[in-house]
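With one protein chain held back, the other chains of the complex are shown just where they sit.
Lettered A and B in written order, each chain numbered from 1.
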Amino acid sequence: MQYILEDVINGILMGSIYGLAALGLTVIFGVLKVINFAHGSLLMVGMYVAYWAVILTGLHPYLALVIVVPVMFLFGYFLQDIVIKPIFKAEKAVREPITVIIVTTGVWYILDNLSLLVFGPQYRNLQDNPLRGKMLEVGGMLLSVPRLWGFFAALLTALAIYLFFQKTRTGRAIRATSIDREAASLQGINQYKVYNVAVGIGTAAAGIAGVSLVPFYNIFPSVGVLFDIKCFIIVVLGGLGSIAGALLGGMIIGVIEYVGTQFMAATWTEAIVYGLFLVFLFLKPSGLFGVKYEW
Amino acid sequence: MGRNTIRIGPLVLAGVIALGLPLAVRSVTYLHILVLLYLYAYLTTSWNLVGGFAGVLPLGHSAFVGIGAYTSTVLSLQYGISPWIGMMIGGILAAIVGVIIGLPTFKMRGAYFALATIAFAEGIRVMVENIDNLGPIRLNGPRGLQIPPLNTGLLNFMFATKEPYYYIILFMLAGVLLLTYAISRSKLGHYLVAGGEEPEAAMALGVNVARAKLIAMAMSSFLTAFAGTFWAQFTLYIHPKSVMSLDISFEIAFIALIGGRGSIAGPVLGALLLRPVTDFSRIYFGGKLPGLHLIIFGVVLILVMIYQPRGLQEPLTRAYRSVTKKLFGHTEAA
Partner (left out) sequence: MRERSICWKAYVCVLAFAFVCSMAFLADRPALAQPKVVKVGNILPLSGPSASVGQQNKNSQDMAIEEINAAGGIKSLGGAKIVMFYADSESKPDKGVAEAERLINTEKVNVLTGCWNSAVTYPTTAVSERYGIPFIVPVSVADKITDQGFKTVFRIAAKDSWWTRDQFVFLSDLQKEFSKKVSTLAFVYENGDWGKGFASGWNKLAEQGGYKVVMDEPYPSTATDMSPLVQKIKRANPDILLLVSNAADAILITNTMAEYMVKPKAIIASGGGHADPSFLKAAGKNARYIFDIVEWETDVNKPGAKEANEKFKSKYGYNLAGESVDGYIAMYVMADALERAKSLDPKAIRDALAKTKLAKGPGMIVGYDAVEFDATGQNKYAALVMVQINDIGKGMERITVWPKGARRAGYKPVFPSP
C-alpha cells in the first residue's frame, strides 16, 4: 500500500503519453466523425520517422521534433487529401460515412506491411540517446525521466492544439466544420481543406507521441497495433473531440495499469480496461468531457 | 424467355454447379479454399442480418464464432456430447449473449456502436485467454483445445476427406441465404430496413425498432455460432486468438461491405471475390515478400470503397440487367 503514490505518479506519466498518442485520434474523430483505424499505424510511422531523424542527424530526440512534426503533418494532410477525401465527396449526405472505416483499415494494413517490407521485422532501439534509462529519485520514489519528458510534451501539445482551435482562423473554421459541415461550407469554408488540416494536425500529434516513445521503446512494424485499441478506449473515455479528455483518459488508463497490476495479474488489467470502456460507453457515452453527441 | 425462367434458371444453374464442383475439382487444396470461402460467405450472410438490414456496423462477431466453437468442443471433449447438439447449444448461448450485447448498444449510433462491439468481443477473448478452468470446464486458456481426429462419421461431425465438409457448409450457406430471402420479404425485414434508415419515422409509424433489431441480432449470433462449431470440426484446433480474434470480425464485416451489405447476395459476392484474393496472394507472395498479400488486400479494400461504396453488387446488377435486356428483351424485374 505504501507504493500507491509512486504507482499513481508513474501511471500518470505513462498515461499522459497514451493520451498524447490518443490526442491525434480525438482531433480526427472529433472533426471528421470517423473511426480512423489507421491511427496506430500513424503512430508507428511517427516512431520510425523519429528514429531515422535521430540516427541520421544525431540530434537529441526532442530536437528531432523539428523534422518529425512537419513531415508527419504533410503525411497526414496528403493521406486525407488523396485517400479519404474521395469518400467524403461521394457520401456528401451521410453524416458519418462508414466506408471510411474500411478505407482506414486498408491504410493500416498497407502502412504496417509496407514498413515490414521496407524496414524489416527486427526490433530497433535508440540505444545511446541521452534520455535512455534515466530515473529521477524523489522522496524514495523512482520516476522515469523519458516519461516525464513525455508528460510535458503531452501537456504542451495539448495546449498548442487547444490554442490553435480557439485563437486562429483555421482553428475556428475546423470547429465550425466539425459541428455542421454543410452550414460551414455555406459560410465559405472549404470543408475539404479543413479536413486535410485536421488530419494533418492529428498525424503530427501522433508524430510527437512517437518522439516521446522512441527514447525507451522498441520500434518495429507492428508496434502501432499495440496502441491502436488503447487509443480508441481513451478517446471514448475522455470524450470525442475533447483534448483535455484525451489526456485525462490516458492518465486514467495509465493509473489503472500501474496500480492494478500490483493487485492482480497484468493480463487481468487488460480486461478491466475493456470493462471500464464498456461502462463509459453505456453510462456516459459522451465521455468525461465530450460534447453531448446526439443519438 | 419468360420472366420466371430468368428468375429461377440461374439459381438452378448455380445450385447444380455448386453440387457438382467437388467432382470436377480434384485438388484438395482448392476444395479446402472453397470450403473456407463458403464458410466466410455463410458468416457474412449471417452478419448481414444485423450489419446489413439493421443498418449498424457490428465489429465483434468473432465472439459468437468463439462461443460456438468452444461450446461444442468442450461438450464433445469433456462430456462426449455430439458436436451437432453442441452446435445447437452454442447457438442458443450465442443468441443470449448477442441480445445482452444488443440491449445497451443498439441505442448508440455509428462509430460508438462499432467500438462497443469491439470492446465486447475483445473483453470476451481476454477472459477466455486468462481462464484455464471455469469450474469443472476445461478451457485451457491460451493453449487452446485440440480435437483428436479419431471417430469419423456424420454423428461425430468428423470426416477424413474434404467433400463431406464441403456439402455441409454448402447446405448451411443455402439455408442461411433462403432465410435472408424470407426475412427480406417479411414484416421483420421491412421493420429492420425502416429502422435502419429512418428510425424516427419508423417508430412514429408504430414499429418497434428496438425489438426488431434484437431479434435480428439473436438470429445473427445464433447462426454465426454454427460457423464456430464447423470451424472447430474442420480445423480440429481452437484457441482464443484463432477463433475469437478481431481479425475475423473485421474480415467478415469488410467482405460484406465490399460485396454490398443489405443485399442478399452482396456478402456471398464479397466472399467470392475477396477470399481468393487473400488466399492466392498469400500463396504466391507469402513466401517471398512477406506481408505483400496484406498490402494487396488493403489496396483492394481502399479502391473498392472509393469507387463503389455501396458494394460491388451494384455495378454487377446493372451489368446483368443490361445483358438480359439485350438477350431477352427484358429483365426479370418489371
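A few notes on this one:
In this section, a residue touches a chain if its C-beta (ideal position, glycine included) is under 8 Å from a C-beta of that chain, and two chains touch if they have at least 3 such contacts.
Small disclaimer: the values here were computed from a predicted structure and weren't measured.
Set against the missing chain, the residues A:Asn10, A:Thr157, A:Ser178 or A:Ser242 yield one that touches it, A:Asn10.
In the complete complex, the hidden chain is touched by one of B:His32, B:Lys107 or B:Arg138, namely B:His32. Interface residues of subunit B facing the missing partner chain: 6-7, 10-11, 13-14, 17-18, 21, 24-30, 32-33, 36, 52-53, 129-130, 141-144, 146, 149, 160, 184-185, 189, 193, 231, 235-237, 239, 241-242, 262-266, 268-269, 272-273, 279, 282-283, 286-288, 290-291, 293-294, 310, 313-314, 316-317, 319-321, 324, 331-333. The set of subunit A residues touching the chain not shown comprises 3, 6-7, 10-11, 14, 18, 113, 116, 120-125, 127, 132-135, 142, 144, 216-218, 220-222, 225-227, 230, 254, 257-262, 265-267, 269-270.
As a working rule, only the chains that are shown with their structure count from here on.
Chain centres here are Cα means. That of subunit A falls 33 Å from that of subunit B.
Residues 57, 104-105, 107-112, 114-116, 118-120, 122-123, 126-127, 129-130, 250, 254, 257-258, 289-292, 294-295, 297-302, 305-306, 309 of subunit B touch subunit A in their complex. Interface residues of subunit A facing subunit B in the complex, by the touch rule stated above, are 29, 33-35, 83, 86-87, 90-91, 96-103, 105-110, 112-114, 116-117, 121, 221, 229, 232-233, 236, 265, 267-268, 270-271, 274-275, 277-278, 281-282, 285, 293, 295.
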